[in-house]
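All protein chains but one are shown in place.
So that you can tell them apart, the chains are marked A and B in the order they are listed, and the count of residues begins at 1 in each.
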Amino acid sequence: MATVKVHLWSGLRRLTDGADVVTVDAATVGEMLDALVTAHPGVGPVIEAGVSVVIDGEMTTSRHTGISPDNEIYLMQRLKGG
Amino acid sequence: MSKIHVTTKVNGDAVEFLADPRETLLDCLRDHVGLTGSKEGCGTGDCGACSVTLDGTLVCSCLVLGVEAEGRDIATIEGMSDGHDLHPLQRKFIEHAALQCGFCTPGILVAAKALLEENPDPTEEEVRYWLAGNLCRCTGYDKIVRAVLDAAAEMRKEAA
Partner (left out) sequence: MAKDEFNEFKLVGTRPDRPDGLDKVTGRARYGADISAPGMLWGAVVRSPHAHARIVRIDTSRAEALDGVKAVVTRADFPEGLTGEDWNLQENTMAGERALYDGHAVAAVAATSKLIAEDAARLVEVEYEILPHVTDVDDAIRPDAPVIREGAADATVPEGSPPNVARYMEFGFGDVDAGFAEADLVMEKTYKTEATHQGYIEPHACLGQLGEDGKGDMWVCTQGQWFIRKMCTAVLGLETAQLRVTPSEIGGGFGGKTTIFMEPLSLALSRKAGGRPVKIVMSRSEVLRATGPTASASMDVKIGMKKDGAITAARAEFRMQGGAFPGAPVDMALYCAFAGYKLSAVQHIGYDVLANRPKCAAYRAPGSPMGAFAVESLVDEMCRELALDPIEVRQKNAVKTGDKASYGPKFGSIGLVEVLDAVKDHPNLAAPLGPNQGRGVAAGYWFNHNGETSVSMAISEDGTAQVSVGTPDIGGSRASIALMVAETLGISYDDVRVNVVETGALGVNEPTHGSRATFATGKAAVEATGHAIREMCRRAAREWGIDEEAVEWADGAAQPAGPNAGKFPPMTIKEIAGKMGGTGGPISGHHESVPDGVGASFGAHVVDIEVDPETGRVTILRYLVVQDAGRAIHPSYVEGQYQGGAAQGIGWALNEEYIYDDMGRLQNPIFLDYRVPVASDLPMIDTVIVEVPNPGHPYGVRGVGETGITPPLPAIANAIEAATGARLRDLPMNPPKVLAAIKAVKA
């Protein structure tokens, strides 16, 4: 468990009291998402609708992916394609 | 409305079917004769996916009524090869990767065959204008045109 910084991509700012970057304690992507929702319950429905988590430029959808304070973590809209 | 008995020839075989007068030749080929190679892409004669020849003339079978086939000679994609040796156009399409999804391919092959029968040495522009009635959404037509020109060249060499 460590303290990680999560960059938020969008109008989530309104749901996080104006913060673009939120700091939470988490060791995995899943813990990080849960901690975000605990800290700012307003983001819950948006995360449930689907997000992509980008760690050091790599997109992951797995809750079990480990994260550390050295990682650059971005939350983005779920990307797919056509 | 009662159905009409149609007797016709498809790819050299004698064929009979019952057609509702409202059915198109395309409907009849696909649903009554079991030849699903000709496709419906638009139903309005704009895409050419249903191309067949009727007494040697290239037509959109979605614009021909099934009952009009009576006593005529129809050639579809299924008649283009005997199942053993492919027509040069078919071979060149595979060789040039001139198909991606392949849906427009039967119509384009039938149309291209009709072109080469009328004009064995078309220019690129002539090929493009002849095939302007056959829509392809996947390839951008580049490899299709190359395949047709290459097949034409091979067929001219064989004829020589």
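Basically, a residue touches a chain if its C-beta (ideal position, glycine included) is under 8 Å from a C-beta of that chain, and two chains touch if they have at least 3 such contacts.
Values in this document were obtained by computation on a predicted structure and should not be read as measured data.
S.K.: Please identify which residue in B:6, B:49, B:65 or B:114 touches the non-displayed chain.
M.R.: Answering carefully, the residue with contact to the hidden chain is B:49.
S.K.: Determine which one of B:15, B:59 or B:144 touches the chain that has been left out.
M.R.: If we include the chain that is not displayed, B:144 is the one touching it.
S.K.: So which bits of subunit A touch the chain we can't see?
M.R.: 7-15, 20, 42-43, 45-46, 49, 54, 56-62, 72, 74, 76-77, 79-82
S.K.: Write the list of subunit B residues that the hidden chain touches.
M.R.: 20, 22-23, 27, 30-31, 35-44, 46-47, 49, 76-78, 80-81, 83, 86, 90, 93-97, 99-106, 109, 124-125, 127-129, 131-146
Definition applied: only the chains that are shown with their structure count from here on.
S.K.: Please work out the Cα centroid separation of subunit A and subunit B, and write it as a whole number of Å.
M.R.: Result: the chain centres lie 55 Å from each other.
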